[in-house]
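Excluded from the complex is one protein chain; the other protein chains are retained at their positions.
Every chain is named by a letter (A and B) in the order it is written, and numbering of its residues begins at 1.
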Amino acid sequence: MGPPKGGYAPDLDKFLDTLKSRPVDASVDFLISLLKRRQIQGSESCAIATARVLLQVVAKDKWIDVDQLIGRIQLVGRKLVAAQPHELVIGNIVKRVLGLIRDEASEDRNDIANDSPPGGTTTLPPSIETVPVEKSIRPPSLAAFGSFARSQSMFTLLSDPDFIPSPSSTSQLGSGSSTPQRYPQSTNVQALKSEVIDGIEEIVDEIRQVDEQIQNYADIYIHPGDYIMVHQPSRTVQRFLTRAASKRKFTVLIVVDPSASHISDDPYASFRKALTSGGSTVVNIMNVGLMAYMSRVDKVILGARAITSTGGVVVDSGAAAIARAAREQGRTVIVLGGVYKVSPDSRSHQEAFVEWGSPSKYVNFADGRMVGQVKVRNVVAEFVSSELVNTYVTNLGAHSKDHLHGIIADHYNDEDVNFDLFGKTQR
Amino acid sequence: MSTAQDGSLPEAIPEQAGKPDHAQAPQTNDKNTKTDATETSKPAKLSGAELKAKAKAEKAARRAQVKASKEVAKGEAAVSSAPGQLGPSAGEVKGSKAKGKQDGGATTTSGAAGRPVVSKGPVSVTPSEPKLTIPECFSHLTMAKRIPITQADKDVHPTVLALGQQMATFTIDESITRLKATLLAFKKVIDSYTTPPGNTLARHLTPHVLNPQIDYLTACRPMCFSMGNAIRWLKLQVSKIDPDVPESDAKKQLCGGIDTFIQERISMADLVITEKAAEKIQDSDVILTFGRSSIVERALIHARLINGKKFSVIVLDDPYDRKGQTLAKNLTAEGIRVTYCGDLGGLGYNLQDATSILVSAESMFNNGSMYAPSGTCDIAIAAKQLGISVIVLCETINITERVATDSLTYNEIDPERSSGESLRLLYDTTPDKYLSLVISELGSVQPTSVPDLLRKLEESN
Partner (left out) sequence: MAGITQERELPIRNNPDLESFDIVTAYRKLLADDPDLTMPVAAIEALIEALSQSSAKTVFETMDLIKTQSARLRAAVRNPVALTHGTDLFQQYLVLSLKQPGPDGKETSSHENFEVVRQHLMRNGRLFASRAKQAREHIAAVGRAYVRDGDTVLTHGGSRVVGTLLGRAAEPVPGDPSRRFQVIHVVSEGRSAEGDRAVAALRDRGVPVATVPESAAAYVLGKLHLVSMVLVGAEAVTANGGIISRMGTYQLALLARAHGKDFYVAAEQHKFGKTFPLHQFDLGFDQDMIDFRAGEAPEEGDPEDAKNPIGDPVDYTPPEFITAFFSDNGVLTPTAVAKQVIDLMY
C-alpha cells in the first residue's frame, strides 16, 4: 500500500549495496524482481533504484558509441518499466538518462564540429511502428533560438530537407520510430562516460533533495489558522507541513488508510508530534467520504505518485474523492511532487493509471461467499484529472497545469518524450 | 411534521391562530430559560374547555408557530450546545427540559454528551468512555454514548432500557428501524402506565413518563429526525385525549394510533417505495449503491425476483463499516451479479459502468438536501459529473422541516472511532443539485419538492 511513509525501504538500501559487486545484468534482473514483487515500491525508491542501475549500465557495460549506449539504456529501461508499469517515474528516469546522454554527446559533437557526416544507419530495434512520416521533416536549424526549439515544428511544412547534414536522418516529431545515428563514433567514450555518470549522480541527488526543497515553499501556501486536509501524507507532504508548523499554527486533518483502522496505532504519531509541538492541531479522519468536512477545509494538499504532462496526477487510492469534493466546494487543491515525477508519458485514457491491488484488503479470504461469488475490486492508485488541481509545487517552485510541459521540455529530450517504453511491453 | 414550512405563506389565518399562538410562543421562548414551568403550563392551557377549538385551530397554530419559532429554531441549530440537535424540533426539545429537573443532567444529553467539560449530570460522568476531547471545530456535533443501565433514570421502562443499549451500540442503526423499535417500545410503556390519582393522562403521561424515556434514548444516541417527527406526533395524540375518557380506553386509543402510524408511515411506505424503486430497474442496468440499506436491498431483490429483471449491482462500501459485504452476499444469493469495492478508491472508474445510483436517505432536509451515511455525497458528486442519475429512497417520516447548509450543520460523531486524535463522522449532507429523484410513498419527486410532500402530508392529517 502506497509508498513507504518514512525513510527508504530497507530493500532499496540492500539493493543499492549489492550494485557494486554484481554484474550489470544480474543487477538489472534483481531490480526487476524487486519491482515485480513490490519489494521496492513508492516513486522515490523506484526512481533512485532506476537511476542507480542505469548508472551501472553506463559505467560497466562495454559500449563503443553513443547509439549503442542509448540502445542499451532503452532496452534496460523497457524491462524495468515492464516490471512495474504503474510507476511512471521509472520511465521518467530512463528518459532523463537518455536525454542526458544525448546532451552530452551533442556537446561532444559540437566540439568536433567539422567531422565528416556519419555513414552507417541505426542498429537500434525499432520501438513502435508508426505510420510512415517523411523522414526528412526537419526544420532549418533554428536551435539557436532556444525556447523556439520546441515550437519549430510549426515550420515543418516549409523546412528545407537539404539543410540537414544527412537527409535520411531524423524525424523531429519524435515518434521514436527510429533513432538515427547522429553521434560520431569518434566520440571520446571515456569522457562521455564520466560526464553521463556525473549527470546520473546529479539526478539521484536531485531526487533525494526534493523534500528539502519543496518544504521551502510551505510558508507561502500554509497560512495561520488554515484547515488543511491531507490524504495518507507521504514524507514529502509531512515535511512540507512540518516546516509550516514551525512558523505558524493551523489544523491538519489527516485522512488515514482505513485498513489501519485502529485508533491505538497512529501511523502518523511522529508527524503529529512534530506538528502539535508547534501548537498546531492534528486530527486523524476515519472516513472515506470527505465531502462532509469540506466546508471546514481551506486547502487540500496531495502528494503525487506521478504527474502527467497535462497535469493529471496519479495519487493513492481515495485521494481523488477528496480532490473532487474540494473542487465542488471551491477549495484549493495543491499537489506536491518532485520534478522527477513529472512525466512526459501521455497515456490517452485515465483508466490506464488506475492500479489494482489485492482484493483481500477489506474482504476476508475465508469468507467463501464474498470470495467465490462477488467480484471484489480494490484500487491502489487512481487518477486525479488536472481540472481538480489548482497548483503544483515541485522542487523548482509552483507551476500551473498549463505550463508543466515547460518542465518536460527542460528535463527531457524531444526524441525521448514520445519514446514508448510502455507499449511494447504490454504485448 | 407539526411545524410546517408553509409558515412563510402570507395567509396564515390570523384569527384562528390567535389563541394557540399565544400558547406556543412562550414555549419556544422559555425553552431557552431551561425551566419546566412551560411544560406543565402547556397541557393546562390546551386541555381546558377550549380543547375542541384548539383541535380545529391546530393546523393554523402550527403555521403561526413556525413564524414565532423560526428564528428561535435557527438560532438553536446554530448554537453548538443546542440540546436535541438531531432529535425533536422546538416543541420536543422542551420535553427534555422538563425532565431536566429530575436528573439535572438531561439538558446536556444529546448536545453535550460527548463533552465532559460541559456536562454536569450523571450521564456525562459515566466512566464507560475515556477522556474525549473532540476537536473544537467539531465540538458542536452530537455523539452516541453508552450509559450503564444502572445510571439510567428509574422511570425508564425495561424495554426502553434495552432499546437504548441497542441504539448506543448501533445494533439498531437505520433511521426507520430505530423509529419502529421506539414506537413499539412506547406502546409497552403506555400499556404499563397508570395515571396517578389526581392527574389526567393527557397532562401526566408526557412529562412524567414519556419524557424520561425520550431523554434516556436521546442520551444513548442522538435521536434521528424520524424519531423526533414521530414523538412529536405521539405527544400530540396524548394531549388530545379527552380527560373524560377512561384510562383503559385512552391507552387502547393511543396504542391503536401507534399501530396505524407504524402501518401507514413505515410498513406500507416501505412496501410502496420498494415497488416504485424496483420499477426503475431495467434489464442490463448496472446499479451502484453504497453500504447497506435495507430498503435498497429489498428494492433490488424485488426487481430481481418479482419483476424478473436481469441487472448487476456495484456495491461500494465504507471500509469502517463493511455492511456492504452483507448486501453483496444477500444479493448474490438471489442471483444478482455483484461487484464489490471496499472503499471509494477508483470511484470514477467504478462509476463508468453504472447506469444509476440507488441510495436511501437517513433524512431529507427541507431544502432538498439529503442526510445519509458519510460518503454518499462524494459518490453523488462523481455521479453527477458523469451524468448518472442518483435515486434516493426516503419514507416521508424521515423528512424534516430543518435545513442543513452543509454536512457540519447536523451530524453525528462515531463514538467507536473518535478520540482526541481522530474523528469519524457518520453522515454527510448531499445538496439537492446532485440528486435526481426522491422516491417516497407519496410519489416520486425532485429533491427540491420534498417540502411540498411535507405540506401535503400535513394537510391530509
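FYI, contacts are C-beta pairs under 8 Å (C-beta built on N, C-alpha and C of every residue); 3 or more make two chains touch, one makes a residue touch a chain.
Predicted, not measured: the structure shown is a model, and the values here were computed from it.
Considering the full assembly, A:Thr156 is the residue among A:Gln39, A:Thr156 or A:Thr276 that touches the omitted chain. When the whole complex is considered, the residue among B:Pro246, B:Gly308 or B:Gly387 that touches the unshown chain is B:Gly387. In the full complex, the hidden chain is touched by subunit B at residues 352-353, 355, 385-388. Subunit A residues in contact with the hidden partner, per the touch definition given at the top, are 113, 128-134, 137, 140-142, 144-145, 147-148, 150-158, 160-163, 165, 173-175, 310, 346-349, 402-403, 405, 418, 423-424, 427.
Operating definition for what follows: only the chains that are shown with their structure count from here on.
Here the CA centre of subunit A is 50 Å from the CA centre of subunit B. Contact residues of subunit B toward subunit A in the complex are 135-137, 315, 317-320, 322, 325, 328-329, 332-333, 337-350, 352, 373-379, 381-382, 385, 405-408, 411, 414, 417-419, 421-425, 427-430. Within the complex formed with subunit B, the subunit A residues making contact are 227, 251, 256, 258-259, 261, 263, 266, 272, 281-296, 317-318, 320-321, 324-325, 328, 350-351, 354, 361-363, 367, 369-370, 373-380, 382-383.
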